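Every protein chain of the complex appears in place save one, which is left out.
The block that comes next holds subunit A.
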Amino acid sequence: MELQAVLMAAGGGSRMMDLTYNTPKPLLPVGNKPLIWYPLNLLERVGFEEVIVITTKEVQKMISTDPKVKLDVKMKLDLVCIQEDADMGTADALRHIQQKVKTDVLVVSCDLITDAALHEVVDLFRAHNATLSMLMSKAHEFTETVPGQKGKKKTGEQRDFVGVDDTGKRLLFMANEADLDEGVVIRKSIMRKHPRMHIKTGLVDAHLYCLKKSVVDFLADNKSISSIRGELVPYLVRKQFSKSTNSPKVIDETHQNLKKNDSNVNLEIQISSRDEELLHLTQERSCWNDHRGDMSDAYHGGRLRCYVHIMDEGICYRVNTLAAYIEANRLAPKLFDEPAVHPSAVVSERCLIGADSIIGASCQISDKTSIKRSTIGVSTTVREKVKVTNSIIMHGVTIEEGCNIQGSVICSNAVIGRGADIKYCLVGSAQRIEPDGEHTTMSKACSA
């Protein structure tokens, strides 16, 4: 077996608590499908037959009853539960399943919605015998106004600095603004080996990583690393250029300094494989070099290599903020070609449903309603004379007559009273909006 897929679905969705306090993030509906369906669909399309899904007990229960996941996903899902309050990072989760990992892993996050060609990422991993291969995409500006937020809020997230070489494939430098004190510090050894480096800041990390099995074993020994994105990836990128990985006499060193540089040496040993001499002979006889202009061999003799595939076009979203969630809902229909209006929905003839709206199963849409650029969830009832524009209505919502909903997110099982006028609001789960209420740009999450 070549690769094992691991889906991280235990995240809490800490940046969109309004949505996730009731529904766990992997099960948030996007285009009337649970969020977790998208990465599972991606893996299935590419040809995976089994996936290890790391999730919480609550999600596991809901997944096993969710019809979408059960029916559409043909792969075998191996659900591994972790404690909700253990506050495990992604790397901790990998360490948890170390016994199940038998080959190289492909780690995917549950909030990734993309139509990327995965073979590009995996080909880099295979062809260059890389330790890490990841996917990134050019970030798109979110154009929709986010409900519950006054004005366009500047993204408070820290920027990521990603340095790639001239070919655009080799990852040379990765740091988050939060970790940098004053400026970007680049070691001279990197500059000497790769004199031309492109530093990009407008990239979205898709949180899709191909890791060698030795990295998982390394994680098992180094319990200090808890997040893949935050700690492991920058560590591996830095390690490409550290002196110990490049010296050939590492094997002798292990016998001498077992305690000192334990982690470094461990990773080095695990990188070498059987038939190392044959690989070395091949590289020696091959007339290929990945760079030119200096006297060193291919890959500068380094054994650890990190590669990145940067997508120029195509959809790649990580649904971890409200704005991303809304954007994803807009674009989700493009990813699958199911009919926009579910056949089991009861839609009366005198309603106006725009072309880019999605109506879920078992809906009841009454007369004289107008639904534009919106997503209506499963089992939702929309009474007469309702105008829904640019909104996301989740499952089981009841919208009484005469409502006007614009640019809002209504979570599941909410009830919007008659004649309510809601603009750019976020109505939490099972909330009630009084009839004839007028709400603009607010977030009504709790029942207070």
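Quick note on the criterion: a residue touches a chain if its C-beta (ideal position, glycine included) is under 8 Å from a C-beta of that chain, and two chains touch if they have at least 3 such contacts; residues count from 1.
In this section, contacts and distances are computed from a predicted model.
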Among "Palmitoyltransferase", "Ribitol-5-phosphate transferase", "Propionyl-CoA carboxylase alpha chain, mitochondrial" or "Translation initiation factor eIF2B subunit delta", UniProt-listed name of the chain not shown | "Translation initiation factor eIF2B subunit delta"
Touching the hidden chain, out of A:87, A:182, A:284 or A:313, is A:284
For the full complex, which residue in A:58, A:123 or A:384 touches the chain that was left out?
-> A:123
Sites on subunit A contacted by the missing partner chain, in the whole complex | 1-5, 46-49, 106, 117-119, 122-123, 126-129, 275, 278-279, 281-289, 292, 295
